[in-house]
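For this view, one protein chain was removed and the others were kept in their places.
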Amino acid sequence: MSFRVVHYINQFFAQIGGEEMAHVAPEKREGPVGPGAALNTAWKGEAEVVTTIICGDSYFAEHEKDAKEQILAWVKELNPDLFIAGPAFNAGRYGYACANICKAVQDELGIKVLTGMYEENPGADLKEKVLMVATTNSAAGMRKAAPTMAALALKLMKGEELGASCEDGYMPNGVRRNFFEKERGSTRAVKMLLNKLAGKPFTTEYPMPSFDRVPPNPAVKDLSKATIALCTSGGIVPKGNPDHIESSSASHYGEYDITGVMDLTSDKYETAHGGYDPVYANEDPDRVLPVDVMRDLEKEGKIGKLHNLFYTTVGNGTAVASAKKFAAEYAQKLLSAGVDAVIMTST
Amino acid sequence: MKLEMGYINIHDIQFSNESKVENGVLYVDQDAVKKLVLEDENIKSVTLDIAHPGESVRITPVKDVIEPRVKVEGPGGIFPGVIAKVDTVGSGKTYALKGMAVVTAGKIVGFQEGIIDMSGPGADYTPFSKLHNLVMVCEPVEGLAQHDYERAVRFAGFKVAVYLGELARNLTPDETKVFETYGVKEGIEKFPNLPRVAYVHMLQSQGLLHDTYVYGVDAKRTLTTILNPTEVMDGAIVSGNCVSACDKNTTYHHLNNPVVHDLFEQHGKTLNYVCNIITNENVYLADKQRSSDWSAKLCRLLDLDGVIVSQEGFGNPDTDLIMNTKKIEAVGVKTTIITDEYAGQDGKSQSLADADPAADAVVTGGNANMVIHLPKMDKVIGMLDYVDVIAGGHEGSLKEDGTIEAELQVITGATNEMGFNKLSAR
Partner (left out) sequence: MAVSFVILTNNPLVRDRYAGQYSVEYQEGGYMDLLVRVRDKVHAGHKLLTHPLSGSVKPNETPYKSVMISQKRGTMDLGSLSVIEEAITACRKFPVRYEGLPQRVLEDFQLVDFTLIDSAIPSASAF
């Protein structure tokens, strides 16, 4: 008896259509569709795709909750040995969907999962949570990706221990695993140095923990003349969350006017953040976004003035790439508005 | 400086009534060796044993591993400043007995030390399982202080290695290799188009059981300096380091330094191997600053293009490693570093105690916290009773059936930071 696999793909790989068909709701079909055939070939009967679930990328992004609910229900009923998604290559929303649906299946159903995508796909932010095969950035890499994914999938289904990331082809997932290289360490070091000296590419065996350090700007010379803005990843929004900023994995940020607002009160503001106990933030939103004390400082003449707009999003599981994009955008707005400095609060 | 190394392959060791090397067999006169060791009044008794590759034998607690060598031509002798006089070594001709080692074992303190399994899964992780080992277990006289005992065992190992090396003096080597480096100007003229590369060799230097000696000088009390790479082949650097079996550099590692050998492999072809720079790993932070400043200063002064930096030990040396790397990169010299990792048993923790983006080319000898199961061996040379408190072991590590469950840390040389092994991690 062979292992049973459920495969998740998007509308494009199911040959329903491109971007114009990205709105299609989830559907399921028996047997392999599109890349599932390549997986079946690689498994040589040891495992097979019994069902393929297809979902439009826009549908998943815009109705994530509904899509997940439907897909989880199907997968629960099918109870496969493995849930596999993609590979998504460099398609951002497809990668996001693959990573997130895998995480949901793994966390909520306890079923083993595997996906694949390009390392810079935003979905790869979840690489420490969901096992992902690293692929090239275009679908032309399918020929290489499918056998790697198939082999790793079989290992998972057989309950075999994973090899190191470079052996089994998955993205480094924060778990260091020992293995034997072909050459001794000193030989590898000499080769690495020669490549480095020649300006050729080389891969470190231990990437230093990444510090995305931003050098601080020079100090504000005269605070009493400066315009200061408040920004937060703590999710403070006008009551009712008019722009529907997601409680986790935010896809956008909000811009709100606080002209004349002296104090954030519980009847007018709240937090949209789903990653911390909201009681204290909802009771007094100044605890996260301190408009009240900024107004005091304004009155005392310690700062020139508080900028009339604040920018807010939810930092809870939000992709670093998304956060960078938000900030790059509103930093421009702040600059053109003549803001001198920003106080950024987190939670 | 030019050194010719002659290799005499040893494929068996046997006890005999006369010490000699004949047809690749090392015959050892036990009484002669014992007499030599017992010259030191601090040693009460010594037991000799032989362990061959593939045997069901466990050697523990291992202190040092030493390859016998003899200086056949040229100034000085093996282990200058320790056994021989301090004359500068590294030129002329030296013979080495390959395929074998002298292993010293003894319970110097009630913890640490290492395991060499001659077969089974543990054997894959230690390079010494592939050698024919003459094991010496030395017992101290009653009441001997730990540091005197350590010193006595250290010297006993060197003396026996030199005694055995001497047996090869008049033999014809099975293989000969010539190693030569040049003066600064001479090297540039000879290899005008090759990058100038050196080896920054960090030496453990923190205190009792954590020391290294250079020409007999305690490395703690040295300033960063330069060696000809061939000097280490004559035993210019010896180990007094007994802690953290997996990533301590034994004297065998120093004599057969893999970075030195692999740089020589490329010397004159893809790079110009200029020299070794030795620097220490002191406990005192201002010493670290001075030593790493000097490493960078020498790299600049020698107009190097690149260096390989190797570390020894855990924790404190991570800071020296990162300081050296940062400062050497900052003077425009490219680095590749060799280390090992303590990422926790689950592999999820941060591997090093220090980090910097400048260290962008790292070779790793693997995660020392990985748990390993070692089966019972038919014979134990040494003693097992301390295994529960060995570094990387814990209460209950030694099971009643003689098996051991512990971290890779317990195995001598398993995650060596000179890059001696193939073990790595991702």
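By letter and in written order, the chains are A and B; residue numbering begins at 1 in each of them.
We take it that a contact is a pair of C-beta atoms (placed from the backbone, for glycine too) under 8 Å apart; a residue touches a chain by one contact, two chains touch by 3 or more.
As the structure is a computational prediction, the values presented were derived from the model and not from experiment.
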item: Visible chains in contact with the missing one; value: B
item: Full-complex contact with the absent chain, from B:Y163, B:Y252, B:Y342 or B:F420; value: B:Y342
item: Full-complex contact with the absent chain, from B:K98, B:H132, B:K159 or B:K288; value: B:K288
item: Selected from B:G122, B:P140 or B:G313 as touching the chain missing from the view; value: B:G313
item: Of B:V109, B:V331 or B:V380, the residue in touch with the unshown chain; value: B:V109
item: Interface residues of subunit B (partner: the chain not displayed); value: 109-112, 146-147, 204-210, 220-221, 241, 243-244, 247-248, 282-288, 313-316, 318-319, 342-344, 349-350, 353-354, 369, 386, 389, 391-392, 394-395, 409
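Just so we're on the same page, only the chains that are shown with their structure count from here on.
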item: Footprint of subunit A on subunit B - complex, ascending; value: 124, 195, 197, 258-259, 261-263, 265-266, 270-271, 305-308, 334-339, 341, 343, 346-348, 350-352, 355-357, 359-367, 370, 408, 416, 418-426
item: Parts of subunit A lying in touch with subunit B, wherever the complex brings them together; value: 164-167, 172, 174-190, 192-194, 196-197, 202, 204-211
